[in-house]
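Yeah, one chain of the complex is gone here, protein chain that is, but the others are all in their spots.
Here is subunit A:
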Amino acid sequence: MAESEQKNENSAGFEREAETGDPAAQADAAVEATTADAESAMSSSGTSAAPVDSAAEAADRPVEAAPVEVPESFTVTLIVRRYDPEVDDEPRWVDYDVQMYQTERILDALHRIKWEQDPSLAFRRSCAHGVCGSDAMRINGKNRLACKALVKDFDISKPIYVEAIKGLPLEKDLIVDMEPFFDSFREIQPFLQASGKPEKERHQTIAQRERFDDTTKCILCAACTTSCPVFWTDGQYFGPAAIVNAHRFIFDSRDEASQVRLDILNDREGVWRCRTTFNCTDACPRGIQVTKAIAEVKQAMLTGVKL
């Protein structure tokens, strides 16, 4: 071990006195009060207000602090389309009453059902904040990510209907087979194709980078594709998500295979079947202008890619 001064300060400002009461207990209370649990959030933090000795340094700008409402709970009825292939011949709708808070989401409601009422309910989820694409589902007839659908945005005087996304084979409860969806994605050659190996990075102007920014946001959640009436009636249709990902490369100035992808899409009338119903754009949780991207790909087929 290296010889060095014993007892270095961990860092400035953290020498804490033993006689300031019981810091651990204070830490407890503070931690408890910051949990997502509304009950504990309402309990007192147990810390006493110390005089603020640095009021003079206070921010010069008049900025609104966020208003904080005292959380109030209410009952929401969810009607979930359940299906267990090992038991059920047909899917069935099942009602659940759940206690919810203003700031919570449909995913919280589903967890409450799974964790407190019926652990057999099956659904996918991971990140819980709209970035992984696991939990696209049909909520009151519209495709949403359960983790981004806030309960307060629904009319809770009526039940909320939750079912699996449509157009992909139903596996169990809210879970569908994603393979056909990913197959379409893989078919459009979703990877950069560029010749030569530069010594460092390939250059790209800010404007060139901006050209395909919107379609880089896709998280492959399938909300768009499974809201598309053309996809429902024709499972062979590539679907909006595959076209969005083709767009991401077609308009990337570094890529040299745009024409290949346009040909793939053209071959199976990939883009031409789009009837511009805008369902996909409405469904996209990442706010991607899906219909616009499809239109740009159509345009590129007719007039070539303009970068």
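FYI, contacts are C-beta pairs under 8 Å (C-beta built on N, C-alpha and C of every residue); 3 or more make two chains touch, one makes a residue touch a chain; residues count from 1.
Note that in this section contacts and distances are computed from a predicted model.
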{"item": "Hidden subunit of the complex - UniProt protein name among \"Succinate dehydrogenase flavoprotein subunit\", \"Sarcosine oxidase subunit alpha\", \"ABC transporter domain-containing protein\" or \"NitT/TauT family transport system permease protein\"", "value": "\"Succinate dehydrogenase flavoprotein subunit\""}
{"item": "Of A:92, A:209 or A:275, the one touching the omitted chain in the full complex", "value": "A:209"}
{"item": "Contact residue for the chain not shown (choose from A:150, A:230, A:260 or A:295)", "value": "A:150"}
{"item": "Residue in contact with the excluded chain [from A:120, A:236 or A:276]", "value": "A:120"}
{"item": "Given A:133, A:159, A:180 or A:239, the one touching the chain that is not displayed", "value": "A:133"}
{"item": "Touching residues (missing chain, whole complex) on subunit A", "value": "1-2, 4-16, 23-24, 26-28, 30-36, 41-45, 47-50, 52, 54-55, 57-59, 61, 63-66, 68, 70, 84-87, 103, 114-116, 118-120, 122-123, 125-134, 148, 150, 171-173, 175, 178, 182, 186, 189-192, 194, 197-198, 200-206, 209, 212-213, 216-220, 249, 252, 254-255"}
